[in-house]
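Quick notes on the structure that follows.
Here the complex is missing one protein chain, while the rest keep their positions.
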Amino acid sequence: MIFDDSPTGGYRSRTITSPGSDARSGEVGCVDINRETLLDIHRRMVRIRVFEEEAGKLMESGKIPGALHLYVGEEAVAAGVMVNLSDQDKITSTHRGHGHLVAKGGDLKKMYAELFGRATGYCKGKGGSMHISDLDLGMLGANGIVGAGPVIAIGAAFSDKYRHTDNVTCCFFGDGASNEGTFHEAANMAALYKLPVVFVCENNGFGEFTRQERHQAVHDIADRAAGYGMPGVVVDGMDAVAVYEAAAEAIARARRGAGPTLLECKTYRYFDHVGVRGMGVVYREDSEVLEWRKRDPIALMEAALAEQGILSAEQATAFRDSTLAEVREAITFAEESPFPSPDALLEDIYTLAGSET
Amino acid sequence: MIFDDSPTGGYRSRTITSPGSDARSGEVGCVDINRETLLDIHRRMVRIRVFEEEAGKLMESGKIPGALHLYVGEEAVAAGVMVNLSDQDKITSTHRGHGHLVAKGGDLKKMYAELFGRATGYCKGKGGSMHISDLDLGMLGANGIVGAGPVIAIGAAFSDKYRHTDNVTCCFFGDGASNEGTFHEAANMAALYKLPVVFVCENNGFGEFTRQERHQAVHDIADRAAGYGMPGVVVDGMDAVAVYEAAAEAIARARRGAGPTLLECKTYRYFDHVGVRGMGVVYREDSEVLEWRKRDPIALMEAALAEQGILSAEQATAFRDSTLAEVREAITFAEESPFPSPDALLEDIYTLAGSET
Amino acid sequence: MTTSEAPAARQLSYVAAVGEAFAQLMREDQRVFIAGEDVSLYGSVFGVTRGLLAEFGPERVLDTPISESGIMGLGLGAAATGLRPIIDIMFMDFLGVCMDEVVNQVAKMKYMFGGKARLPLTIHTMAGAGANMAAQHSQSLEAWFCHVPGLKVVMPSGPYEAKGLMVAAVHDDNPVLVINTKTLLGMRAAVPEELYEIPLGQAHIVRPGTNFTIVAIGRMVGESLKAAEMLAADGLDVEVIDPRTLQPFDTETVVGSVRRTHRALIAHEAVRFGGIGAEFAAQIQEEAFDYLDAPVGRVGAPFSPVPFSPVLEKEYVPNAERIAAEVRRILGKQV
Partner (left out) sequence: MTTSEAPAARQLSYVAAVGEAFAQLMREDQRVFIAGEDVSLYGSVFGVTRGLLAEFGPERVLDTPISESGIMGLGLGAAATGLRPIIDIMFMDFLGVCMDEVVNQVAKMKYMFGGKARLPLTIHTMAGAGANMAAQHSQSLEAWFCHVPGLKVVMPSGPYEAKGLMVAAVHDDNPVLVINTKTLLGMRAAVPEELYEIPLGQAHIVRPGTNFTIVAIGRMVGESLKAAEMLAADGLDVEVIDPRTLQPFDTETVVGSVRRTHRALIAHEAVRFGGIGAEFAAQIQEEAFDYLDAPVGRVGAPFSPVPFSPVLEKEYVPNAERIAAEVRRILGKQV
C-alpha cells in the first residue's frame, strides 16, 4: 500500500550502503546551502510547473499535436538535481522530459516550437515532446523508449572519464523503467568501471497505469543498488532541498571518481500518464492525489523560503507571474513560427562529409 | 581476488534474506538425506564427468563437429539440484548444457547422436550441443544465447502455476549471464508473481575469458536477490550435498507457492571455455586450476561416501567403469547412426495442422 | 480467396473486433491467456483488451512490468509447456527490445529441437505512422519478421480481417505475429458475431480488375481502393489484392492476377528500401516476367525515420494520391 510510509510524513534521506561502497550515511549536514541556491531551485521548479500547465492546456485544446507526458508534481526532483550541474554535465531523460530540459536551462521558445512541430524548435520539429533535446546543454534527449536512457548515460559518463574531465552524467528514469533489462546492464557496468553517473529514479508510484506494487515486489528501488556494488539512497522527492542534498553528495562522489549512486526519489504525478486529467481515473483514488498535493514541492519550498525570510509570498507570486509571461511569449513565438518545409523530411538523417552538423 | 574466500575453505550455505521474504536461514538440518539420495547424486555426477570427458576427446579429435562447452568441474551443481526434481519439473539450461540434461536423466545415446549431428539425435541433428533438449524430461533446451534461459523459465513456471500444479522450474545460468538484462527482468517478474522458480547461478568465476571481478563489482551474485524481493543463497558448488540441501529448501519454497530463490553455487570450470584444454591459458594461472581440483566434487563425495561406509572405493571404480562402458556404447550408437537426409532441412520449422508434433 | 465471403450485417469498429476475438478465444479455450503492459486493469492503451479482466480475471489477463524480454520469454515458456499465450507488445517499435526472444528463441525453438516443440504463441502489436508519435512509436517493421523462418506474420486491413486473422493466429500451433495498425482502430465494417477464421496464407482479391494489380497491405488496402476509384475515372480497371498473411505469402494468387493484368504495384506504409514490397516485386518478376508490360512498382515511405511535425509526417506517409500517381507513372513509362 502506497500510504504505508507515504511521503506525507516525509522521508529522512536514507542510504543503503552496499558491500565495498564508500558511501557516507544519509546525514547531509555537511552540504551547505546558500540562499541563492535555494532561490535557484525554487525558480527552476516554478518554471517547470508553469511550462507544463500551459503545455497541457494546449495539448488538450488540440493545439499541440501528439501526446504530452507532463512532469507536474515531480518538479523537486529535476530542480534539486539539476541545480548541481553545469552545462558540461550530461543528463539522459525519459518520455516525461520537459521538466528535465527546463531545469537544465533549456530555451522555452525552442521547446514550445518543438512541441508545436515548428522549424524553429529544438529538433526542427522532427522530434516533438518525446525527443526534445539540447546537446549544447548536455541534455541527451527525451526518449520514447522506456529504459533507453541508462545505457546511453554510461556512454556519456565513459566519455568524460576517457577524457579525464570531472563531468558527471545524471540518468533520470522511472519506477517502471527500473524493470527494464537496460537499467540492470547499465548499473552493473557503471559500478564495474566506476563511471561518474548518478542514476536518479523518479519513483512516482506508477508505470503508466500500473501501481508500483503491481510491477515489482520491492518497495525501495534503491535496494537494487547493493546488487551492483553501489550505494542506494532514498529521498523524499517532494522535498527539493532533500533531493538537492542527496544529489549533491552523489554527484560529488561521482566527480571524485568514486563511482555511481542510485538515488531514488519518492514523488508523484499529479496529472494522468498523458495529458492533464489527474482525478477520476480508474487506476488510483482521487484522495491519493489530494494527499500528495498537500505536500506540493513548490508550496513546501515557498513556505520554507518565506519562513526563512528569503522569499515573500508577494515575491513568489511576482516570479510566477513573470514566468507565466515568459512562457506565453514562448508560446506566441512557437505559434508564429513556420512549419518545416516538406523537403526537410529527408535532411538530418546522415551527417554529410565535411558538414558542420 | 578469487582466492579471498575461495571454496578451498568451503562455504557454509548462507542465506541473504530480503525485505519481506519468508526465507528461513541457511541451516538446512531440517532436510534429511538418505543413502539412496547420496548415491543418486554421486551417480549423476559420475555420469556427467564421463560423458563430458569422452565428448571432449571426440571434439578435439575432430570427430564431433562444432564447439563443445564442457561441464567438467561443475557436476555438483547439476547433480545436487536435479536429484530434487521429477520429470514434470522443468529446467532451462545454457550453452554448457550437457551436464544439465545428463543429470535430468537424458538418454546418452540420443545425446551423443545429437553431438554427432545424426538423425537419431535428440534434435535429429538440427540442434547440436548448444540446443540439446528433451521436453519429455522438462529440459527446455541448452541455449546459444547467454541469458536466454531466465525469461523462458518464468514462462514455464507461470504455466505450472496457471494449471495449479506444484511443479517447479530450475533456471541454470552463469555468472556472466547474471549481467544480461534478461536475468533482471525474469527475476523481477518471478518475485512479483511468486512463480515457482529457482534461479541457479553457476558461478564458475569466469564469463568466457573474463574473470568475475572484471565483469561485475559484486562478489556474491546472490546479493542481487534482495533487489527483487527474493532470498539469495550462496553455497559451495563443489559440495554436492550442500548444493542438494540448499536446492531442496529453495525448491520446497517454490512448490509451496512462496516464490523464487536465487541460489548461487560457487564452482569452477576445469577445462577451457570451449574444448578440453584447461591449463596454460592466458586468462588464469594453472595453480588456480590445481587449487580447485583439490576439492573435486566427485572426489569429495566419494571420500564422504566411503567414510560413511555407503560406497567403497572399489564400488566407486566399478560404477565409473560401467558408466564408461555405457558412454562408449552411446558413442558407438551415435557413430553408427545415419546422418539426416538432406530433405530433412525443410522439415520441423512449422507445426503442420493436425500433426502430432 | 475471393470477395464471395460475404460479411455479415453487424458493423463493428476495428478495436472492438480485436477485443471480441480475444474474448471469444478465451471463452473457447482455458489455455488462452493474454499478457502485456496495462492490458488488465486499464484494458490496454489502445483499448483492445477492455473488459477482459472483468470476465476472465487477473490470472488470464496479466498486467506485466515494463520488461518486454521478460514478457516474450514468459509467452514462449508458457507456449512450450502447453498454454496458448497472446503476448501484447504495445507498439511495434518495442519489438526491438525483445528481438532476441522473438527471432532467436520463439522462431527457432521448434527447429533447433528437431521439431519436438509445439509453440501456439500469438504476438500482438500495433504499427503505423500518422498519429504524430514520431520516430519510436510509428514504425512498420513487418519486413524484418517475414525474413525469419519459424514465424508467421499477418497484417489485417480492416475490422473483418482483424477478427478473423486473430482467431486463425491463436488457433494456429505456431508463433504468429499479428500486426494491427493504430490509425485503423476507429474504422468500422461488417463483422460476423460468431467466432470465424480467415485462413492464414490466403490472399484476398478485394477489388477485381483487369488492367492493373495493386498488392497492398494493412492500411494501404483502403488507400489502394481509393486510388482504384480515382483511376477508374481514367477508365482504368484496377485489381486490389490484400495478402492478409505476409508470411507465408500467397504468391499464387498474386502472380495469377499479374498474369491477367500485366502490370503491378506494391503498396505498404513501411520504408520502401528493404520493405516487404521488394520481396513481392522480386517474386512477381520471377514468376510472371513474360507477362509483364511494365516494371513492378513500389509505393512505401521515403528513406527517413518517422518525423513528428504533422507537415513532415503528411509528406512521409503513403496515401491514395501517391499510389494513383505511381500507377499512372508506370503506365506512362511502359513500352
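The chains carry the letters A, B and C, assigned in the order they are written, with residues numbered from 1 in each.
We adopt the following convention: a contact is a pair of C-beta atoms (placed from the backbone, for glycine too) under 8 Å apart; a residue touches a chain by one contact, two chains touch by 3 or more.
All values derive from a computational prediction rather than experimental measurement.
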Residue among A:82, A:156 or A:331 that touches the chain left out of view: A:156
Full-complex contact with the absent chain, from A:131, A:224 or A:295: A:131
Contact partner of the left-out chain, one of B:56, B:80, B:106 or B:181: B:181
Missing-chain contacts mapped onto chain A: 90, 92, 121-127, 131, 133, 135, 140-141, 143-145, 148, 150-160, 162-163, 169, 181-182, 185-186, 188-189, 192, 347-351, 353, 357
Residue numbers in chain C that touch the chain omitted from display: 93-97, 99-100, 102-104, 107-108, 111-112, 134-136, 141, 143-144, 146-150, 247, 249, 270-271, 273-279, 281-282, 285-286, 289-290, 292, 294-298, 303-305, 307, 335
Chain B residues touching the omitted chain (full complex): 65-67, 117-118, 123, 125-128, 130-131, 143-147, 176-177, 179-181, 207-210, 214-216, 282-283, 339-340, 342, 344-346, 349
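In the analysis below, only the chains that are shown with their structure count from here on.
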Residue list for chain B, restricted to those that touch at least two other chains: 181-182, 185, 188, 192
Per-residue overlap in chain C, given as positions that touch at least 2 other chains: 64-65, 67, 69-70
